[in-house]
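With one protein chain held back, the other chains of the complex are shown just where they sit.
To keep things simple, chains are lettered A, B and C as they appear, and every chain counts its residues starting from 1.
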Amino acid sequence: MAGKAKTGAAAKKDGANLPFLYQHYDHETLRGALRKMYLIRRFEEGAEESYMRGLIHGTMHLSIGQEASAMGICLGLTDDDQITSTHRGHGHSIAKGADVSRMFAEFFGKTTGYCRGRGGSMHIADVTKGNLGANGIVAGGIPIAVGAALTAKKMKNGKVVVSFFGDGANNEGAFHEALNMASIWKLPVVFVCENNGYGMSTSVARATAVKNIADRAAAYAMPGEIVDGNSVADVAAAAHRAIERARNGEGPSLIECKTYRYRGHSKSDRNRYRTKEEIEEWMTQRDPIEHFEEELQEFGVIDLAGIEAIREDVAKEIAAGIEFAKESPMPDVANLEKYVYTEQA
Amino acid sequence: MAGKAKTGAAAKKDGANLPFLYQHYDHETLRGALRKMYLIRRFEEGAEESYMRGLIHGTMHLSIGQEASAMGICLGLTDDDQITSTHRGHGHSIAKGADVSRMFAEFFGKTTGYCRGRGGSMHIADVTKGNLGANGIVAGGIPIAVGAALTAKKMKNGKVVVSFFGDGANNEGAFHEALNMASIWKLPVVFVCENNGYGMSTSVARATAVKNIADRAAAYAMPGEIVDGNSVADVAAAAHRAIERARNGEGPSLIECKTYRYRGHSKSDRNRYRTKEEIEEWMTQRDPIEHFEEELQEFGVIDLAGIEAIREDVAKEIAAGIEFAKESPMPDVANLEKYVYTEQA
Amino acid sequence: MDAQVETASRELSYAQAIQEAMAIAMERDERVFLMGEDIGVYGGAFQVTGDLVERFGTDRVMDTPISELGGAGVAVGAAVTGTRPIFEFQFSDFATLAMEQIVNQAAKMRYMLGGAVSVPVVMRFPAGSGTGAAAQHSQSLEAWLGHVPGLKVIQPATPHDVKGMLLAAVEDPDPVMIFEHKLLYKMKGEVPEGYYTVPIGKAEVRRQGADLTIVATSIMVHKALDAAEQLAAEGIDVEVVDLRTVRPMDRETIIESVRKTSRLMCVYEGVKTLGVGAEISAMIAESEAFDYLDAPIVRLGGAETPIPYNPELEKATVPQVDGIVKAARDLAKGAR
Partner (left out) sequence: MDAQVETASRELSYAQAIQEAMAIAMERDERVFLMGEDIGVYGGAFQVTGDLVERFGTDRVMDTPISELGGAGVAVGAAVTGTRPIFEFQFSDFATLAMEQIVNQAAKMRYMLGGAVSVPVVMRFPAGSGTGAAAQHSQSLEAWLGHVPGLKVIQPATPHDVKGMLLAAVEDPDPVMIFEHKLLYKMKGEVPEGYYTVPIGKAEVRRQGADLTIVATSIMVHKALDAAEQLAAEGIDVEVVDLRTVRPMDRETIIESVRKTSRLMCVYEGVKTLGVGAEISAMIAESEAFDYLDAPIVRLGGAETPIPYNPELEKATVPQVDGIVKAARDLAKGAR
């Protein structure tokens, strides 16, 4: 999503007391951001339900509760900027502009899906919108993002690349190698760690020697910033700084978004590693959508009727998306080996 | 080498003004350390010459100029303690107690060699003395050292493990993953980075985002200490602290020894990446053996005659070692597949 | 079949059989411990370790960070210094991250050190397709490790075998790699109680037959047996050999079978090209059994494609019973 920034007078008028987000983006953009967060949540709820009903197979990793980081980061990116995503990548995909119909179609294994039914949830991508893809390999996308940033630097095309990954990913060697290279080559890349407290069942405290993932930024001589990952405003402000820095050729940054996933890790989670109370607290006290709605109302960007309209609109889009997916054709088994190699003239 | 520590009165008598090394170890041990440093240097010179004469094939990586870090670290270890080493591992091997005859024999590819001629310079090991082996894979030994430390902790056998590696190795994912695990599990391991300024031709400045490798210790919540790697006294003091810490169950440490290699990286080095002046300066101003000799004389541990005696003694041991290696038998080709698997009754 | 006397047995799933083997190994030998991602309180991605952490504690059922290379290396280092780690990869696909430690270190250390050490590490690899997990979570990579001297590589196909072979693996002084097909985890079968071992390196004739030999691996053993039943109805008598061990391969059992049937088909899920069946075929084609062959050696392996997500495509990627029946029928035809 290319957030539309206010210009000159409009920006000034709002005064310096407003948080960055509300100073920097116009109301329409902000309402659009809320809408996308709903779209992410409803998409995942829809996918979950379709899974329960046997319409989707395999597994999936839901990011419900983490919508603010996906949205807050992508708000600062243009359609030309690129991201690499993770196994928990639906939010990133939608925030970066993907069409939920084609996402559903992919989950349903249809030819109209983003990957023509070959990839599924774990490989959802939309390269036309700069999403280079979810990734089934934890930390697998981080070096790829650095490579994309190298292209950007070589081609001087002004693109910035964001690499999303989880707290668990920060213990992979790929994280270390990629951040080091991005730093020594001063590449236009922003590393965004969505720290939801657990890598599958393993808490950050049990898996990671430092308290905050951002504490590791110093080991790569880049700025490391911790933000409330459930606050769009906080995320967007940090994203803006990091993206500007990247865009100006000053090199990479690491942003750690503290957040939480409401659902189990995937479809096989007995949820033995965290308490009901913990989950409850995040859901009731720190929901990113509720929080954003409150702010938007407080700053007069939207009212309750406006919110209701968004909800209805999103519900329709989701229903239509599922319908599209259901109606779409299955791939032809005769095409099994298509797309292994590039067809050449 | 199990350095013999002074006890009670003797330690006290020397007064608190002396550097740790001279307070802590008795004169015989210190003279032994000097002797071993000569042994390392002469061993490598002998190996180099044998290579030139076609008696040794393959390649080798000489640590001439880096003897103080090998010696200063191993001084703090007992024969039961363990190390993992690197492609540049002759010094570690000798400092940990290996017999130069069997090392030469290995380089000559003989059955009497430490690896029965199967390993050569890059895999030199002496498990009876706790040297788990050099390693042809940069950073390959680091996780193995952590595993050895895990055994030590599980078996409560009081062992400490040291993992030697170079500055280049610190950009490998294995470094990152291993240090993190050592830290979260509080394992008795000491990570020793021998920073000789270059990984092959690539300087630390060009390869590593931070100035000092020890700066990365914070990313693993362990102490990181920088020492003059050409000063046995400085290395030994840091080693002592880290080994004590490990032995007491307080977890791992990282020591960075700033040092320099006099020779090229290996036998294929055109030496285009550093200046003659730089090499010259280290050789003439900061030689670790000369430096140690001066200190030993200053503190009355040895005199010139004593040094001369060591030199002669070492020369004899080296000559005898080469002779032993030359005389030793070649492996029988019929045994090619021996040692692939463990022979079972 | 096994060295030990088998006592009472009962039905267990393949996953339960593995869990039981690990529990017995840990009870028998305090040096044995488990390492892996989420094998503790989570019970493992496929619930193979289940509640073992409650019984043996977190020191012996160790959750690792998501660090496959380092984790495997720690297991290697622990093994070489006197313990007996069993390291679980969450999916065999993640072996791609740890090949360095598996191949350069574990497999070669004894050799490089001229016999001075052994590396008694066991690594477990949940493998294979059929779960809708797509290209990065469905691979069958046993052929890679089978190519590496110093390793032993097994693919037990039944609950009985996986328990016995895992117990054999833990006692083996050398590194043993176990490929477990994920679709087998829920399969049930008779499993003897208590301790027993099934030898590594021995294939097993699962079904006697006269017309044609199928050498199959892992889950394909069961598909081949199903196919054999169908073919029996047509009067085609198929012998099914369960390879069980990729390295070292049991030449004798396969050669003997081919000598008898004169026809060989290899069925395996890994990519056909350079998969396990290539070795079985080549081994027979250069053996004395060559002279007994009455027909080309047929391989049914995985398609030359990554595993797709769509379930129909996914099924089409690996051999299925129908395909085995058809190919075996074609191959047997010339025989009568």
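Definition applied: contacts are C-beta pairs under 8 Å (C-beta built on N, C-alpha and C of every residue); 3 or more make two chains touch, one makes a residue touch a chain.
This is a predicted model, so every value here is computed, not measured.
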{"item": "Residue of A:73, A:146, A:192 or A:289 in touch with the missing chain, whole complex considered", "value": "A:146"}
{"item": "Among B:137, B:155, B:221 or B:279, the residue in touch with the chain that has been omitted", "value": "B:137"}
{"item": "From C:148, C:240, C:254 or C:267, residue that would touch the chain that is not displayed", "value": "C:148"}
{"item": "Per the touch definition above, residue among A:53, A:154 or A:276 touching the missing chain", "value": "A:154"}
{"item": "Among B:207, B:238, B:255 or B:307, residue touching the chain not depicted", "value": "B:207"}
{"item": "Residues belonging to subunit B that touch the chain removed from view", "value": "57-59, 106, 109-110, 115, 117-120, 122-123, 135-140, 168-169, 171-173, 199-202, 206-208, 268-270, 272-273, 330-331, 333, 336-337, 340"}
{"item": "For subunit C, the residues touching the chain missing from this view", "value": "69, 93-97, 99-100, 102-104, 107-108, 111-112, 134-136, 143-144, 146-150, 247, 249, 270-271, 273-279, 281-282, 284-287, 290-291, 295-299, 303-306, 308"}
{"item": "Sites on subunit A contacted by the missing partner chain, in the whole complex", "value": "82, 84, 113-119, 123, 125, 127, 132-133, 135-137, 140, 142-152, 154-155, 173-174, 176-178, 180-181, 184, 338-342, 344"}
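One rule holds for everything that comes next: only the chains that are shown with their structure count from here on.
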{"item": "Chain whose averaged C-alpha position falls nearest the assembly-wide average", "value": "C"}
{"item": "For subunit A paired with subunit B, centre-to-centre distance based on mean C-alpha positions, whole Å", "value": "47"}
{"item": "Where subunit A and subunit C are represented by their mean Cα positions, the distance between them in whole Å", "value": "38"}
{"item": "Interface hub residues of subunit B, defined as touching at least two other chains", "value": "173-174, 176-177, 180, 184"}
{"item": "Two or more partner chains touched - positions in subunit C", "value": "65, 67, 69-70"}
